[in-house]
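Removed: one protein chain of the complex. Kept in place: all other protein chains.
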Amino acid sequence: MKKWFKKHQNFNFITGAAITGILLFTVFVSIFATPYDTTAMSVADKFAKPSFTHWMGCDNYGRDILSRVMEGMGNTFLIAVLTVLIGTVFGVIVGSLCGYFGGLLDDILMRINDVLFSFPSILLALVIISLLGTGRLNVTLALGIAFIPSFARIVRSEVKKQCSLDYVKSAALMGAGHIRIIFVHILPNIMPVLLSSVMIGFNNAVLAEAGLSYLGIGVQPPAASLGRMLSEAQSYLFTAPWYAIFPGIVIVLTVLGFALLAEGTTEEN
Amino acid sequence: MSENLVSLRDVEVSFTSGSFKKTEKKVLKGVSFDIKPGEILGLAGESGSGKSTIAKAILKMVDIKAGSMERNTNHPQMIFQDPYGSLNPAYSISWIMQEPLRMSTKLSAAQRREKVALMLNEVGLDESYMERKPGELSGGQRQRICIGTALMREPKLLIADEPVSALDVTVASQVLALLKRLHEEKHIAILFISHDLRTMYNFCDRIMILRDGRIIEEGVPKEMYKNPKEEYTRLLLKSAGI
Partner (left out) sequence: MLLSVEDFGIEFHDHDKPERVVEGVSFTLDKGEILGIVGESGSGKSMTALAIAGLLPRKKLKKEGRILFEGEDVLTMERHKLRTLQGDEICMIFQEPMTALNPTMKIGTQVEEALRIHHTQMNDAARKERAIKWLENVELDDPERVYESYPHQLSGGMRQRVMIAAAMVGGPQLLIADEATTALDVTVQAQIIKLLQKINKESAVAILFISHDLSLIRQISHNVLVMQNGHLVEKGAVDDIFDHPKQEYTKKLISAIPKVEL
């Protein structure tokens, strides 16, 4: 434990870990219980100001905002994690094959990659959603696909760099096959780079989900998501500013936490 | 007369570059030689002469365009110049040295570790190195690990591509002594690729001078150094202060 602290003795990493830790803990708690039912409406509490009974106030239907932020965070995190997972897994497969084998395979896959890359990922996700339809699963899938190209690029260039080192040739002389060389010998060496791009990717995914939900094609009501709450709050920005402020703060904190974590891990390597 | 380990006959290798306008560059222009079992064959030449390409041709890492390469030995092994790039930085010494056994044998983990421990002793290190990572070792220690790893598959031929030119002089002489000892004990043939004619003089049984993709002179060091036939060999010797 002492060793761990010594190793992670940089400000960015510690602050990032603290912020992310608190947010993840809140999400964890929300799985079991939230202060109020997230969909329970109450006319009496419509636009209630933040108080000791409702820490973040209530929305236009009198629902407790804290409870909805907790649930929304869970949804947003889940979508972001799955999105990054899809992007990373396929990005690593495509990128490492291209980087390792090169040649025609590389040319073909990377040109397809370039075409996908030339669309902003939100726009690409919108196109995919328009084909698949809305909903939590489809949004995740669409964002995941939209995230593959950037990961594939990073992995490809890193694998290419590693391939020029002699340990790769040495592994071939040991009798290791191509797949083993890529995934057992090379992959651990690109982990640091991959890890920090995963964290940056996670941030982008949070923002992308919030963006899509804001446009009304992400999580569908009455379920909550941070982006959805912002979009609903905008009509009441002046009458009930807390409705927009709290989900907004949580998005900012999430992104900040992961950005610091990413910065911290790159510093350490 | 025993069979040659490797025979090259008029081997030509060329590389192409550029995706639209292909330009072809001939690296080897008809190279022929044999490596006999248990000999140390020196291959001397400057950068761009094609030294490393010959190594790659023997290891089947490049395509041979013309001529033939016959290999009567399985999995020849290679030691590289840069001891900092040739060991995988992500794994422990023990893991790296076990890898050849994992690939070619069905030994248990305990048996593999035992073999690694033995090999570490043979290359002048001890078991305490097993759990270390390459990043913690010096250049000379790494090169010893590389030699040990190469010997795990019990090759009959070892290709050493400038194995000591990145090392300090005192360390280099120790590593060379180790190679020589292993060569004598295990009767391994060594193809010793180098630009350093001084080192090769005492180390090699036979030396070939490579220039611009061709072997221009070949002979026993003592005779060749005394009476070089080619002007270029003379220049190389003079540059090395011999």
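By written order: A and B. Residues from 1 in each chain.
Keep in mind that, in the parts below, a residue touches a chain if its C-beta (ideal position, glycine included) is under 8 Å from a C-beta of that chain, and two chains touch if they have at least 3 such contacts.
Values in this document were obtained by computation on a predicted structure and should not be read as measured data.
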>> Among the chains you can see, which ones touch the chain that has been omitted?
In response: B
>> Among B:133, B:180 or B:195, exactly one should touch the missing chain; which is it?
In response: B:195
> If the missing chain were put back, which residues of subunit B would it touch?
Replying inline: 46-47, 139, 168-173, 195-199, 201-203, 222, 225-226, 235-236, 238-242
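Assume only the chains that are shown with their structure count from here on.
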>> Can you work out the whole-Å distance between the CA centroids of subunit A and subunit B?
In response: 48
>> Looking at the complex, which residues from subunit B come into contact with subunit A?
In response: 59, 61, 75, 77-78, 80-82, 85-91, 99-100, 103-104, 146, 149-150, 152-153
> Hey, which residues of subunit A end up touching subunit B in the complex?
Replying inline: 165-167, 169-176, 185, 188-189, 191
